[in-house]
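Removed from the display is one protein chain of the complex; every other protein chain stays in position.
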Amino acid sequence: MAAHAIDELKATGTGFVIERYTVPGVKDLPVACKRLIEERGCDIVMALGMPGAEEIDKMCAHEASTGLIQVQLMTNTHIVEVFVHIDEASDERELAWLAEGRTREHAVNAYDLLFRPERLTKAAGTGQRQGFPDVGPTEAAGHAGGH
Amino acid sequence: MAAHAIDELKATGTGFVIERYTVPGVKDLPVACKRLIEERGCDIVMALGMPGAEEIDKMCAHEASTGLIQVQLMTNTHIVEVFVHIDEASDERELAWLAEGRTREHAVNAYDLLFRPERLTKAAGTGQRQGFPDVGPTEAAGHAGGH
Amino acid sequence: MAAHAIDELKATGTGFVIERYTVPGVKDLPVACKRLIEERGCDIVMALGMPGAEEIDKMCAHEASTGLIQVQLMTNTHIVEVFVHIDEASDERELAWLAEGRTREHAVNAYDLLFRPERLTKAAGTGQRQGFPDVGPTEAAGHAGGH
Amino acid sequence: MAAHAIDELKATGTGFVIERYTVPGVKDLPVACKRLIEERGCDIVMALGMPGAEEIDKMCAHEASTGLIQVQLMTNTHIVEVFVHIDEASDERELAWLAEGRTREHAVNAYDLLFRPERLTKAAGTGQRQGFPDVGPTEAAGHAGGH
Partner (left out) sequence: MAAHAIDELKATGTGFVIERYTVPGVKDLPVACKRLIEERGCDIVMALGMPGAEEIDKMCAHEASTGLIQVQLMTNTHIVEVFVHIDEASDERELAWLAEGRTREHAVNAYDLLFRPERLTKAAGTGQRQGFPDVGPTEAAGHAGGH
């Protein structure tokens, strides 16, 4: 997955340097991401993982995701989580295809969040993203101004 | 959903400026909301999302909601979460109708929280809000005063 | 529920001032409670809500409860949560009866926590409280003293 | 349960003073424990509770446990959680027996954590503790020293 992410990022644009940090399991990802942000000065992180199909693996992925959100709130920095659950595919081949596709799409998302956020806004609500057809957040800011 | 929110807010009152921040998925919402509050000075945020129907989507929505509450506690600022789960509706048309209705109602809630909180108190307990017929909190403050 | 809480508090004692803060749904309660404590100087808060009967409502209540505990830990202040789940009662009438009863009992609990904690200790373990027949915590403090 | 805890602690050793703090339900335990540690200077806390048998009670216990762990991390202080779930026993008598036994065992654990941690290490992995036959943590410290 890391190779696909790096390949897609390089194909998408320039102006960035890539740092890698490999960990044994998905639950080790949150602190690794925090260190990438705080100790290596990263502006955005992609967290790549492939949780297993068992109930316990689902729980590990949930714990990791919760931690990844916490890191984002502690650092005001986006972490693009790319988890491909082994049971999302019916065989090895489909799994590889899914992992590559999702990783590449999210690599572009990571690039957009950092360099061209207006591109995400344009696509909002069109449901073109895989697995997440969510509309992004809007925001109602009440400045005391003319009120 | 963002378009409906903006439209309803403008129809409800004035005195505010709207900022948009689009993200790839619901799990990216918490940090986006935090940045809207801390970096763009927003006084309230609406977090709009449409989680999917699968078990994993429910978990993502739960993780996002947990994060959104954390952001509120870190910033002492309200975030009005508007999630419409795809399986709440039986077809595309009902989903669109539900998303618009809920977004508009919550846009008014966001406006009320910021500009006319007394309106929420008046409606408390009448169960008129969709999906959340909850009475709001009351508060028993024990000031050392005359005790 | 707020009316019953206020009524019971006034019937129980004096020496306090009541502040109200109404929000659209239970997930908006945590930040409202935090603001009551930090911005309006409240010494204790009652969080009143009536979550729905659906699975998603249970999850919302869980997220709200988790947030309410976090607020307590951030402020060292008690928040007495009074949630009445709609499916705890078989009809409207029973629901109203349950909501009133639980609210009144918890109003006395809030009063006791603030003004007469010894009363809670006396009742501990007798299982007289509704829904929570729990013994309160005891505490084994090891002061370095004469050891 | 509090009475058994106090009795066992006194039978186990000396050199400590016991503080009690009673709360209405298990979800009120986390902030009570935090205040015992921060406001009354306690070095360790036992959190005693008897959650009910319903699904909602399990959730309350989970929320309380999560909060108790948070308090420990905020204060670097152990909290020994002693929860006896009502449905762990088949009748009142067995429940009382279980509550007393678990409370007494954990009172010794609390004493050991504070005054004789080497005793816990000796027992590690022998599975003699009720409900928790877990080996404790070990620790691989990589000091830059002679490497």
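Residue numbering begins at 1 within each chain, and the chains themselves are lettered A, B, C and D in the order written.
Basically, a contact is a pair of C-beta atoms (placed from the backbone, for glycine too) under 8 Å apart; a residue touches a chain by one contact, two chains touch by 3 or more.
Note that this is a predicted model, so its numbers are computed, not measured.
**Q** Let's see if you follow the contact definition: name the visible chains touching the chain that is missing.
**A** A, D
**Q** Quick one: say which of D:A32, D:I86, D:A99 or D:L113 touches the chain that got left out.
**A** D:L113
**Q** Since one chain has been left out of the picture, which residues of subunit D touch it in the full complex?
**A** Against the missing chain, subunit D presents residues 58, 62, 65-66, 68-70, 72-73, 76-81, 85, 106, 109, 113, 117, 120-121, 123-125, 129, 131-147.
**Q** What residue numbers in subunit A mark contact with the hidden partner chain?
**A** Against the left-out chain, subunit A lists 1-3, 5-6, 9, 14-36, 38-52, 56, 59-60, 63-64, 66-67, 70-71, 74, 80, 86, 107, 110-111, 114-115.
Here, only the chains that are shown with their structure count from here on.
**Q** Tell me the fewest steps from subunit A to subunit D, where a step is a jump to a chain it touches.
**A** Counted as steps through touching chains, the separation is 3.
**Q** Which integer distance in Å separates the CA centroid of subunit C from that of subunit D?
**A** Taking the average C-alpha coordinate of subunit C and of subunit D, the gap between them is 23 Å.
**Q** List, in ascending order, every residue of subunit B touching at least 2 other chains.
**A** Residue numbers touching two or more other chains: 66, 70.
**Q** Sort the chain contact graph into one of these: line, ring, star, complete or other.
**A** Its topology is that of a line.
**Q** Run through the chains and report each pair that touches.
**A** Touching chain pairs, listed by label, are A-B, B-C, C-D.
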